[in-house]
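With one protein chain removed, the remaining protein chains of the complex are shown where they sit.
Then we have chain A:
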C-alpha cells in the first residue's frame, strides 16, 4: 500500500492508502455520543464533513480534560488509521481506543484494556495519520475513543478534526437496497 501524506501545514485532503476510505459516511450520526463535551463545542464539529475542515469549529471538553467519544457505525468496518487535528497545547495526547464496547463511561475505561493506545505527536496534530493496530480492528461495529489527557496538560482539550480511515467489510448496506418494481421478477 502506498501511503502519501501531503505536507501537514496545508489543509489539503490527505491521500489515503489504497483501498481505504474515510469512514465518515459509515458513522451512525444519531447515536454518536460524547461524554464531557462542552455543549457549545460538540463532537459534530470534529467529525462531520465540512465542519471538521474548519479549524474554528472544534470539539472541546467541559468539566476536565478527558473526553469519551462513542462512534457507532452502520455496518461492520475495519479500521486502518486515524487522522486528527488539534491545537498544539490543547490537542489530545493519549488516546485509547475500544472497539465494540457500547455504553462506556469514564468509570469503566480502566475495566478492560483498550484495543489500542495511541500517543499523538505534534505532527499527528497537524494531520499526519496515526496508524492503528489493524489486526485488532477487523470487525468493528462501534468505536469508543477515550482522550485521557492533552498535550499541554491543561483543563481543556480541543479537537478540530477526527477522521477515521478504514475499509468496509462486505456486508449489506441497507440504504443501497433498491426496491424492485412489481412488474419485474
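Throughout what follows, contacts are C-beta pairs under 8 Å (C-beta built on N, C-alpha and C of every residue); 3 or more make two chains touch, one makes a residue touch a chain; residues count from 1.
Following the convention adopted for this analysis, contacts and distances are computed from a predicted model.
One chain of this complex is left out of the view, and of "N-acetylgalactosaminide beta-1,3-galactosyltransferase", "26S proteasome non-ATPase regulatory subunit 4 homolog", "Phosphatidylinositol-glycan biosynthesis class F protein" or "mannose-1-phosphate guanylyltransferase", the protein name its UniProt record gives is "26S proteasome non-ATPase regulatory subunit 4 homolog".
Checked against the full complex, the one of A:66, A:81, A:144 or A:160 touching the unshown chain is A:66.
Of the candidate positions A:29, A:106 or A:134, contact with the hidden chain is made by A:106.
Residues touching the missing chain, restricted to chain A, are 33, 35-36, 39, 62-64, 66, 102-103, 105-107 (touch as defined at the top).
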